[in-house]
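Note that one protein chain is taken out, while the other chains of the complex remain in position.
Each chain carries a letter (A and B) given by its place in the written order, and its residues are counted from 1.
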Amino acid sequence: MLETRNLNKSFGAVPVTRDVSLTLERGERRVILGPNGAGKTTLFNLLVGELRPCGGSVHLAGEDVTTLPVARRARRGLSRSYQKNTLFDGLTVEENLGLAAAVATGHASRLGGDSLARPEVREIVAEVADQVNLTAHLHARVNEVSYGIRRQLEVGVALATRPLVLLMDEPTSGIGPEMSKGFHDMLKDLPRDLTLLIIEHDMDIAFDVADTITVLNYGEVVFDGLPEAARGSKLLKDIYLGAWEDA
Amino acid sequence: MPDPGFWTLQALNALQLSMLLFLLSIGLTVIFGLMHFVNLAHGSLYAVGAYVAASAAAVGGYWAGFFLAPVAVAGLGILLYSGLIRRMRRSGPMAQVLVTFGLIFALLDLSRLIWGDLALSIELPALLAGRTALLGIEYPTYRLFIIGLGLAIIAALAFVLGRTQIGAMIRAGVDNDAMAACLGINVERLFFIVFCVGCALAGLAGAVAAPLLSVTPDMGLQILIPTLIVIVIGGLGSLKGAVAGSLIYGFVQTFGAVLAPQLASVLIYALLAAVLVIKPVGLFPAKG
Partner (left out) sequence: MFRHTPLRYGTLALLAALALFKAVTADYFGLEILTEILILAILVIALDMVAGFGGMVSLCHGALMGVGAFAYALLTVKAGLTPPLALAAAIGITGGAAWIIGAICARSHGIYFIMATLAFGQMAYSYVFQTPTFGGDDGLGGIARLDLTAFGIDLNDSRTFALFCLAALAASYCAIVGILRSGLGRSLTGIMHNEQRMRALGLTVWRVKADVFGLSGMIAGLAGALAAQHMMFISPGLLSWKVSGEALVVVILGGLGTLVGPIVGAAAFVLLKHEVSALTSYWHLVVGVILIAVVMSRANGIFGWIETRWTARKATRRTGPADAPLKEARTDA
């Protein structure tokens, strides 16, 4: 469904992504691990087209999308959420989801009629709100709701484009363990045919949600395999200095 | 085909226009680069400089105006800075554009109130009047003086920005003012100094331009658009950008008027549009 071949990116003389080759099957849930500065977010930016690679290629559903701009990749089914909330702050939760759903249903640049009032848009909004547990907050403004709810909406907005592949950049970053648990269940309940690529720091969630694990270090894939294999890996322990052993 | 002397003359004219624009744009661009502040009233400060120079010259001769105008305009700059601009620092570009737009209106009518609607002029001192033989042509000495002055100021600023401590602080501030503040640089004081120097240069430009053009209330408005074009083509915040932008404007305008009089004025705007399409932040922006 999503594949990269020998993806390379440098900022100046500093390589941040080195020869990254990944293959995600349809419905696969893969978690990317790696210490800060390993190039995880850069990889996301390369995948969605916010950065152009210096070498290598990105394939979505079998087609080379390396040279396509962000918006066209998104319309082909690649969606992402951001590590730092990237929402429409002055608008309501419902409007946030509606804007995304309007793009997905092709009503976003039409002059005839209100895109947010379209039945198919409303349907997506209701469905996604249910998926990310936001139904009770639909009419609240984004800058009035709690940080945790905004994190949920961050994923919700990405989901409302009806993607084939969803990239989530640390969806649980900055929220407490209580909410983290709820988030965890929410991720598990996402449709099984949706391909997920998740950057995650919380090892418990990572190993629980993931079908497969990829570990990045200094921009390189140093591990690619099943969670069970990763759990025992000496390499991973070295990279994280045993940080999750206590957990 | 005109003789080579004609082209030398045009090149010198272009250079002279460039230097005048440079004096104005360098202040505006560094103020923007450092403070992210768009001072549309920069042209009005130039007009005030020209008026002060004209008044002083009527009493004490050309040089009195030449030296008094930068000081007076810097003084006006201090007033504006402490009264308005310091408070507008945190506002968005829109609010800044509008406040300085209001300042243009206010300064325009204030100069009319003080100096009247009639155009003023300045007598040149004997030293700078007349013509000098150069490269096979006779060229007005005063225009050569402007070229020399401009080049001297470019050299001085390049030295200050490149080789001195305050220059390093300014470059650090343009690059990242929060970081510069963390390094112990008094950013507020730096802003103040740069703003005053920028205003003084605008006043100097006014004093220098006064003998060439007649001094009128709307001369500030007339120079504003060319100055803005210079800094946007050059890229905001950099000395190199201001020099490049000034030269591009001066030469395109002068040679455009000679070679394609019909297109001359459209040409420079088309160039600006082209630059913005290809490099939306100008040719040599201070930040990559």
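Everything below uses one rule, namely that contacts are C-beta pairs under 8 Å (C-beta built on N, C-alpha and C of every residue); 3 or more make two chains touch, one makes a residue touch a chain.
Keep in mind that what you see is a predicted model, and the values were worked out from it rather than measured.
The hidden chain, counted over the whole complex, makes contact with A, B.
Of the listed residues B:93, B:130, B:148 or B:162, the one in contact with the hidden chain in the full complex is B:93.
When the full complex is taken into account, the listed residue touching the unshown chain is B:110, out of B:11, B:110 or B:193.
Among the residues A:17, A:131, A:161 or A:195, only A:161 touches the chain that is left out of the figure. From the options A:40, A:80, A:137 or A:151, the residue with contact to the chain not on display is A:80. Although one chain is not displayed, its contacts with chain B can still be listed: residues 32, 38, 84, 87-88, 91, 93-95, 97-99, 101-110, 112-113, 221, 225, 228-229, 232, 236, 262, 265-266, 269-270, 272-273, 276-277, 280-281. For chain A, the residues touching the absent chain in the complete assembly are 48, 50, 70-72, 74-75, 79-80, 82, 86-91, 95, 98-100, 102-104, 107-116, 157, 161.
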